[in-house]
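Here you go, one structure.
Of the protein chains in this complex, all but one are displayed in their positions.
Chain lettering (A and B) follows the sequence in which the chains are written, and residue indices restart at 1 in each chain.
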Amino acid sequence: MVEFQSNNTEQGVPAPSLSGEIEAILFFKNEPVKKSWLEGVVKRTPEDVRDALGELKMSLLGRGIVLLELGDAVALRTAPEYSETLATLQKDELSKDIGKAGLETLSIILYQSPITRAEVDFIRGVNSTFIIRNLMVRGLIEKQANPKDARSFLYQPTFALLSFLGITGIEDLPEYGSVREEIQQFKEEQREHDE
Amino acid sequence: MVEFQSNNTEQGVPAPSLSGEIEAILFFKNEPVKKSWLEGVVKRTPEDVRDALGELKMSLLGRGIVLLELGDAVALRTAPEYSETLATLQKDELSKDIGKAGLETLSIILYQSPITRAEVDFIRGVNSTFIIRNLMVRGLIEKQANPKDARSFLYQPTFALLSFLGITGIEDLPEYGSVREEIQQFKEEQREHDE
Partner (left out) sequence: MEVVAETTKDFRVKLEGFEGPLELLLSLIEKRKLPINDVSLASVTDDYIKHIEASGHFPLSQTSHFILIASTLLLIKSKSLLPTLDLTPEEEESIESLEKRLKLYKRNKELSLHVSTMLGKRMLFEAHEAKRTKAEVVFSPSEDASIDALKESILGVLKRLPKAKLVAEAVVRKVVSIEDMIENLTKRITQKLSMSFSEFSNMGKAEKVEVIVGFLAMLELAKQGIINLTQEKTFADITMESDSVGVPKYE
């Protein structure tokens, strides 16, 4: 190990870095991982890991791979610039047809996640049980426990959905910021009503 | 879409490069590929590809992944500096419990074997890609070609798992017959519902 490091130095290779270590782990794992899990593996503070992820994101600029962030998790993917080349290499045809109801439901979950099924039903005006199940089976959305209500779940987009849309974070959705604000306002008005 | 692209430009995303394209391809393939094959995919001369590979190698200096050249083949690998972290990581992962989702997926594959991933997803109501991958890495399940569909695989328990469970065949599983029947019924109901 010592010999190896000195070798590296002779070639002018920089010393191991936390961002490099995280990149290696993400490449090795080949699936989204939680930041809290990463902290445990590299034995560093949340701040250190957050900074290193920021560094990694910068170092990937202009490269063939990108860092995706979604909630508490991160993953590596190919950069959007090369989607055309890679699409030709992809053997199994990806089904892009999700239907009108699927699109409607996906949009709600993308812009308003985390969101309960009751809230999705309210906005769509119809029962969404089956469409939500189908979207989960296709890996486009996932559910997590609702901290406020043990009987219901919260739904959110997956990394697969972000990859499908070609964005590295949910904030990259068009009009995301303004929509969140609008929704917040709507919810507050609604709450006043209910009281 | 136009708005979205202009957003990206504002963020200063660099133009696509050949070395970036090759990095994306190597990341995607995740196995050694021949340089001659690469030339065909990117539609460039051997010289261009050689130069781009040199550029890629340089750009990876100090990062978590490296470009490995093996004769006529190239591949991306994790940087040697981090091999210790990754070895520990792998050992820990393999000794960890498979958890609730793992048990659920494994039980479906045991009782319904041989089964496609799509069917597992359908029965669970969620996508099982990563869990199935994990079960394979641990040697609990294995995949084989699907005679009915060349693009998909059939999953089944390994012999090692059956002997670990102390049974000689899946028919020895408790309540084997009734479980299979119930799932069959569900599949038929769903089919009707979809029509």
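Note that a residue touches a chain if its C-beta (ideal position, glycine included) is under 8 Å from a C-beta of that chain, and two chains touch if they have at least 3 such contacts.
Everything numeric in this text was worked out from a predicted model, so none of it was measured.
K.L.:
Using the touch definition up top, pick the residue from A:Ser19, A:Ser59, A:Thr78 or A:Gln156 that touches the left-out chain.
P.N.:
Spelled out, the listed residue whose C-beta touches the missing chain is A:Thr78.
K.L.:
What is the set of chain B residues that contact the non-displayed chain in the whole complex?
P.N.:
Residues of chain B in contact with the hidden chain: 1, 4, 24, 27-31, 94-100, 102-104, 106-108, 110-111, 123-125, 133, 136-140, 142, 158, 160-161, 164-167, 173-175, 179, 182-183, 186, 189, 193.
K.L.:
Tell me where the left-out chain touches chain A, residue by residue.
P.N.:
Interface with the chain not displayed, on the chain A side: 27, 30, 66, 68, 75-81, 83, 86-87, 90, 94, 96, 98-101, 103-104, 106-108, 110-111, 122-127, 129-131, 133, 159, 162-168, 173-175, 179, 182-183, 186, 189-190, 193.
Here is the rule we go by: only the chains that are shown with their structure count from here on.
K.L.:
How far is the middle of chain A from the middle of chain B, if each middle is the mean of its Cα atoms, in Å?
P.N.:
Here the centre of chain B sits 18 Å away from the centre of chain A.
K.L.:
State the interface residues of chain A toward chain B in the complex, per the touch definition above.
P.N.:
1, 4-5, 8, 12-14, 16-17, 19-31, 41-42, 56, 59, 61-65, 76, 78-79, 81-82, 85-86, 88-89, 91-92, 130, 133, 136-139, 142-143, 158, 160, 172, 174
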